[in-house]
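As C-alpha cells, the structure follows; a few thoughts come after it.
On to subunit A.
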Amino acid sequence: MSAAIVALTMPQWGLTMTEGKVAEWLKPEGAALVPGDELVEIETSKITNAMEVEQPGVLRRITAPAGTTLPVGALLAVIAEADVADAEIDRFVAGFVAPVAEAETTAEPAAAPAMLEGAFGRLRYLEAGSGPGVPVVLLHGLGADLGGWMFTQPALAEGRRTIALDLPGHGGSDKDVGPGDPARFIDAIADALDRLGIDRAHLVGHSLGGAMAAGLARRQPERVAGLTLIAPAGVAPEINDAFIQGFVQASRRKDVAAVLALLVYHPALVSRSMVEDVLRYKRLDGVAEAMARIAQVWFPGGRQAHLLVAEAAASGVRMQVIWGREDRVIPAAQAEALASAERHVLEGAGHMPHMEKAAEVNRLIARFLAAGA
Partner candidate 1 sequence: MQLNRDDLIQAYRTMATIRRFEERVQDEFSKGAIPGFVHLYAGQEASAVGVCSHLGDGDVIASTHRGHGHSIAKGCDVTGMMLELFGRQGGLCGGKGGSMHIADLDRGMLGANGIVGGGPPLVVGAALTAKTLGRKTVAVAFTGDGASNQGTTFEALNLAVVLQLPAIFVFENNQYGEGTGAAYAVGSRDIAGRARGFGLPAVKVDGDDFFAVHEAAREAIERARAGGGPSALEVETCRFYGHHSGDAQLYRAKDETRRLREEHDCLKHFRRRVQEAGLLDPPELDTADADVAALIERAIAAAQAAPPPDPAALMTDVYLSY
Partner candidate 2 sequence: MPMKTIRQALNEALAQEMRRDPRVVVIGEDVAGGAGTPGQRDAYGGVLGVTKGLIGEFGPERVIDTPITESAIMGAAAGAAATGLRPVAELMFSDFFGVCFDQIYNQAAKFRYMFGGKATTPLVIRTMIGAGRSAAAQHSQSPYHVFTSVPGLKCVIPSNAYDAKGLLIQAIRDDDPVIFCEHKLMYDLRAEVPDEAYTIPFGEANVVRDGEDVTIVALARMVHYAAEAAEALAKEGIDCELIDPRTTSPLDTDTILDSVARTGRLVVVDEGTPRCGVAADIAALVAEHAFAALRAPIRRVTAPHTPVPFAPSLEKLYIPSVGSIAQAVHDTYGYGR
C-alpha cells in the first residue's frame, strides 16, 4: 500500500534555495519516528537546519546519504510503517518522480518580494497564501529582514494570507527611518497594512519587531487579532548592549560572525552566507545611520527605553510569547513578567527560536491561531 509510504524530500527554505546538502542523518534506518524528532540536518548556502518528523512511522530507507547535494523536491528518505514490505519501498523509490522537473514548466513562479509606496517611503514585503484565515503579518527584528521568516511564513500560509514586511531601514525597504522612534515605525506598519488592504491581522513579531507589533496593538486594538511575540524587545529594560553595539558597529566579516553567534544556541547555524548577507546589508547607503539611530532611540545607554510589550500586556490584548531558553540578547526570564500571556520557553534555542526550533514555533503559532479563530 503505497498510501502508507511517505516521501521525505529536500525542503525549500527561503526564496533563493534551489538545492541543499544532506549534512547528517540524526536517526538511523529502521528508527521509529515520533513527530517533533529531529531527523536530518540540511545545509544550504544560507543556513543549516534540522528537518523534523511530521508524522509517525519508521525510517525505512535513506536514499540520500550524508554529503549528497540534491535539488529542492528530491527524495531524501522513505517513511512507512514497519509492516510495509521492502519490495513496496523499492518500487516506491524507483517510481518516485521529483516534482521539480515538472514544477519548472507548470507551477507558478516562486513568489518574489514586492514593493509598496508607503507614506514614509518604499517598503518591501513578501506575500504568500490566501484563504479565509485571519491574515498573519510578520515583523522581523533589528538588522534582519523578511528572509528571516523563511521557515515560518510557508508554514503559516496554508489557508490564509501572510505578509512578511521589511521594516523601514531594513532589507529592501528605504533606509530612512526618520526619527527612528516607535511612533515612526508603528505609523509605517499601519500605513503598509492600509495599503495592503489588511483590516485585521495576527501579528508575529521577533525581537524589535515584537515591540513594534505590541505598539500597533496598543494603538489600534481593533486591528490586531492576536500577538505572537518571539523573544520580543519591549518587555523589560534589560538587553545585551554588547550585542546591540556590536551589531551596529561591526563592519568586518570576523566581527559580524562573532556578533551573529550571540543570536543562536548552536553557532553552526550561522553560515558564512548569513554573515555575508548581513555584511552586504550593512554596506548599503543609509543603513549605518539607520542602525545607529534605532539603537540610540530604542536602547539608550544599553537599556530598553520603550516597554511596548509590557504596556500591551497590561491592556489585555491576546498574546503568546515564545522565547529560547539560551537567549543571550534578551533574557528568557523576561517572559515571566507577562502573566497574562501564554508563555513558551524552548530548550536548545537562543534568540532565534523561529529559525532554531522552526517546527515547534510553527506549531505554537498554528495552535494559537486556531484557538483564536
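Basis for inclusion: all candidates are chains of the complex that A comes from, given by their letters.
Miscellaneous remarks
As a working rule, contacts are C-beta pairs under 8 Å (C-beta built on N, C-alpha and C of every residue); 3 or more make two chains touch, one makes a residue touch a chain; residues count from 1.
Owing to the predicted nature of the structure, the values given are computational and were not obtained by experimental measurement.
All listed chains 1 or 2 share the complex with subunit A, though the touching one is 2.
Across the complex, subunit A meets candidate 2 through its residues 175, 251-253, 272, 280, 283-285.
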